[in-house]
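Removed: one protein chain of the complex. Kept in place: all other protein chains.
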Amino acid sequence: MGGQPKKGGVALREKLNWLIHMQYVRQDYEVCLKTIEAHLKECRGLSEYPLYVKAMIKRQRGEIVESLQLFQAATCLNPHNTANLKQVGRSLYLLGRHKAALDVYEEALKLGSEDWEVWHSKGLCNFHLKQYDAAIECFKRANLVQRHDSTYMQLGKVYTLQEQYRTAIEVYTEALEFSPENPELLTTVGLLYLRLGENYKAFEFLGNSLTHDPKNAKTILATGSIIQDHSDMDVALVKYRIAAVQTPNSAQLWNNIGMCFFGKQRFVAAIACLKRALYLDPFEWIISYNLGLVHLNTGQYASAFHYFSTSINLKPDFPSSYMYLAITLSRLDDFENACSAYDKAIEMDEDHLFELNYAITLFNHDEVQKAAKHFAEFQKLFSRLDDEAKKADPEVSEQRDALEKALKAAIDAPEVS
Amino acid sequence: MAQPAPMAQPAPVTGEQVMAAARANEERKARSIWLHAWHDPVAGLKAYSPCVRMADISGDRDSKLLVAGSDRKLKIYKGTSLLSENVLLDAPVSICTFYPDANRPKLPSVAVAAGSNIFIYRNLRPYYKFPLPTLPVSPKEAAAWEGMRLGRTSIAEAKVALAAARESGVALTSVSQELVAADDEASAQQLVDEHKDLPLIRQTVCTCMEVLKREMEDEDAVSMLVVGTESGLALVLDPSGSTILVNVQLPSPPAFMAVGGLFTVDYRIVCACRNGNVYSIKNGELSGSVIELESMPCGLVRLDKSILVGCMTNVVHSFHLKGRKLYSIYLPAPITCMQLLAITKTRSIRALLVALSTGELRLYNEKHVVATLQFNEPITAIRFGCYGREDSALAVVGESGALTIKMMQRLADLEASTTPPGPPPEQDVPLSIPKKTKLYVEQTQREREQATEMHRVFQRDLCKMRLATARAYVKIITDGQGPMSYSAGSALRLTAQVQGLGPRFKIKLELQNSGSKVVTDMSATFTYNSMLYRLKKSVFAVPVLIPGLCYRLDADVEYVDENGGGADAIRVMVCSPKSSLPALSAIVNMPVSEGLFSQY
């Protein structure tokens, strides 16, 4: 539909703006572009709003450079429209030219456009320039103008990056008061709590998020892992099914599924799933670590060694890997290396399990004196634990009693060479 | 309402079956709410929601469907047939029906907003034209034209003056805009000649139009038009549609309006504007509470005390009238239309209809989906209202111009289920756990028995492999072999490709500096079997390599052996004057050359 020429052949340039806008917001870009092109042809490319929308569409399609040029053309037609200026800034931001974008926003502020958008965008630029304090300041000001989920999300992200998890949680909680059903916010808070080790709270938020967006793979994974921690493997597996339809190639998903089967003592299935996970993401140390654990359980020590050493290669600062490596090595009759692995683990962290296992290994290789020493160390660490932790693993006390007896017998026995 | 008894289903086996069952279930539920009435695939309608209305225009209690298409035709449907077709004067922006007076029989007028005018039809005959008020012309602009009219200023001077006025933020009339933009003198002269004696007017166009009741809520009570314009005005006209009662300036042109209340008592006009903000006008005053959205609004519905705004980020936000956010509905696809579903007569229901670009039409009660209808094309317009004698009819216009009418079941259960929705159907799709064979178990057995042995052999082999790799690696570094170089802190990369069938070939080299420092003084050269090949130029001086840029060199190679059919490798080397070893090299395996038969 073309505008009809009016008196003296001058068409009203704004005549089709409503239509262009309508087609644009319906995201019917093909049709919209056609309307725009026809209209621009009619007024020789000199109509501000069609240019503006065309630029917006170009951006949606990922052609940001073209979009920037169009915004600049629109700015030429109407230099006092801050909307154009803001879009120029945003294009620069999207192109990764954050400094230039900041300058443009400064100018927009000078023109008296004090609104949420400018502050929010300034915050984003600062964030990408790694000027975190300035970013926080900007986001806060944006929120003063008007509160928005996205501002809260970004603010929380800045705090998370700075490892101020508590502050981040506060920000997110405030955001949740404002929009209590945003699944993304809920999941983010849940994950933060999970990181802080507050599983109960994490579960609450994640569960809440799932009721609103039951198919979010990330949420499902996090929820499933908490359920798994409570040994409710079947429930977790059912949850993972949903995620598996969405993300069949997610290494984390297969890792978790594998560990579910491990918990159910179905070792073959566990290994199969974990191997798939490893195939999908060979750089993830935790998968190797888990595979090591499963293989240790099935008595495949060569594989177990292989996976533990991979895990250590990829993440050298996780002490438990060393302990398990040591156990594996001792099963592979490599006593010497086993000892050094134990030493390494103990050097990195104090843990009663390290000491106990070291003692057992030493004892099995007739190093009774050393065994007794590490056993004593274990007793010391163990006694420091609270009651709940002591009872957590009955196997520990069993082993302790057995070793204690054996040690006593060995020390008491006259030394016979 | 009685649900059909669930059929006995065989246990789901595959994921597809599970998902198909879930879809079938969804369809069944939709059928229990919507009854299919009529579908005309070739209605050929091209209209958006504002141009589709339902009203009892002939006063016979048989409501009609009015569609004003972009083809400038006003089509009126009665039942399943096209009642009449009127030609419009201009492409319509929006149409409305309103009752101008309380006289009986009560016959509504039809208002068609198009361009700068609102055309009012009574009994489907043109009755009155209301032109939108013109906007003030700035004195600067007027002065420029005055000067031209009197011949005091030249056209060029006027152009400069007008452009300067525009720079300083003055909104120009379209004639002036045209003049500023005119690039040759002849057309400018013509423009000025045509216009200098006409009065300067700055027109605006209508962007949206709704109806506001005057003093009674009744369906056929006296009502008045509310019009939004491109210049950012919101106007309330008197019932006859001839004078402006209220005139409010908005910061940006309104795109959607939602009107509620009574003019004489208390009314509120909510406007979603093109700058992405939602303003509200309360009793003729622009209220201070503004809703700033994160993305463009693409639909606006007022539902009792709340405003529902659909955004381009595929989300519908619900705000309290005062601006507080209530809740958000996250959708899987872009929103194409939003419409209010209100039933007042038989029972009181108010719900939200949302059409998505996937052709899905969802019905929301609060934030819960009550029913979904699937159309096989994107929807351009929806309207819910009274059609024929049916109180709750839904008209849907598809992208292809098809018209569909659905009726709502009288007893349809639109209550949002209070229990949270059950687990998604995906939950029943079994996991595809990799299968392991007996063979695997046997092999694990072997490992269990010979773990130590295996471990040692592997470690030994690993050492050997490391040694072999390290040797090979050292060799490529010291020989300058390989297409990447890290010597002298620069990282160069070379790719070579050969093109052609022979006897002439072209070797295309691409050199890239992926480091951070500029590299200078390099040269590229070739070693080849001179019995087989001849190169026009075998040493190339490489220009200064700036990080990140890709440099191309083409070398022409000719195969010269008379017997033909042979091939050899050509080695490309990039050397720096500082070292006797090439910085990097690549081997190009030349293809067998096709002989030139015309040689003899």
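Each chain gets a letter, A and B, in the order it is written, and its residues are counted from 1.
Following the convention adopted for this analysis, a residue touches a chain if its C-beta (ideal position, glycine included) is under 8 Å from a C-beta of that chain, and two chains touch if they have at least 3 such contacts.
We adopt the following convention: contacts and distances are computed from a predicted model.
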Listed names "pantothenate kinase", "Tetratricopeptide repeat protein 8", "General transcription and DNA repair factor IIH subunit TFB4" or "Molybdopterin synthase sulfur carrier subunit", matching UniProt entry of the absent chain: "Tetratricopeptide repeat protein 8"
Where does the absent chain make contact, in terms of the chains shown? A, B
Would you mind spotting which of A:S303, A:S330 or A:N357 touches the chain that isn't drawn? A:S303
Decide which residue listed in A:N78, A:Q131, A:T247 or A:Q379 touches the omitted chain of the complex. A:T247
Which of A:L102, A:V158, A:I286 or A:I312 touches the chain that is not shown? A:I312
Hidden partner chain, residues of chain A it touches: 59-60, 62-65, 86, 90, 93-96, 98, 117, 128, 150, 217, 246-250, 272, 275-276, 278-280, 282-283, 285, 288, 300, 302-303, 306, 309-314
Residues of chain B in contact with the chain that isn't shown? 14-16, 276, 293-296, 312-313, 432, 434-437, 439-440, 443-444, 446-447, 450, 453-455, 457-458, 461-462, 464-466, 468-470, 472-473, 476, 481-484, 491, 493-501, 512, 514-516, 547, 563-565, 586-592, 594-595
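Heads up, the rule we're going with is that only the chains that are shown with their structure count from here on.
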For chain A and chain B, what's the span in angstrom between their mean Cα positions? 29
Residue numbers on chain A that touch chain B, as the complex places them: 1, 3-4, 7-15, 17-19, 21-22, 24-28, 43-44, 46, 78-80, 83, 115-117, 145-146, 148-150, 178-183, 211-215, 237-242, 244-246, 248, 257, 261, 268-269, 271-273, 275-276, 298-303, 305-306, 331-334
Which stretch or stretches of chain B touch chain A in the complex? 15, 48, 70, 90-91, 93, 115-116, 166-167, 169, 174-175, 177-178, 181, 191, 194-195, 198, 203-208, 230, 253, 255, 274-275, 290-292, 294, 296-299, 312, 325, 327-328, 330, 334-337, 357, 367, 378, 380, 420-421, 423-424, 426-436, 440-441, 444, 447-448, 451-452, 454-455, 458
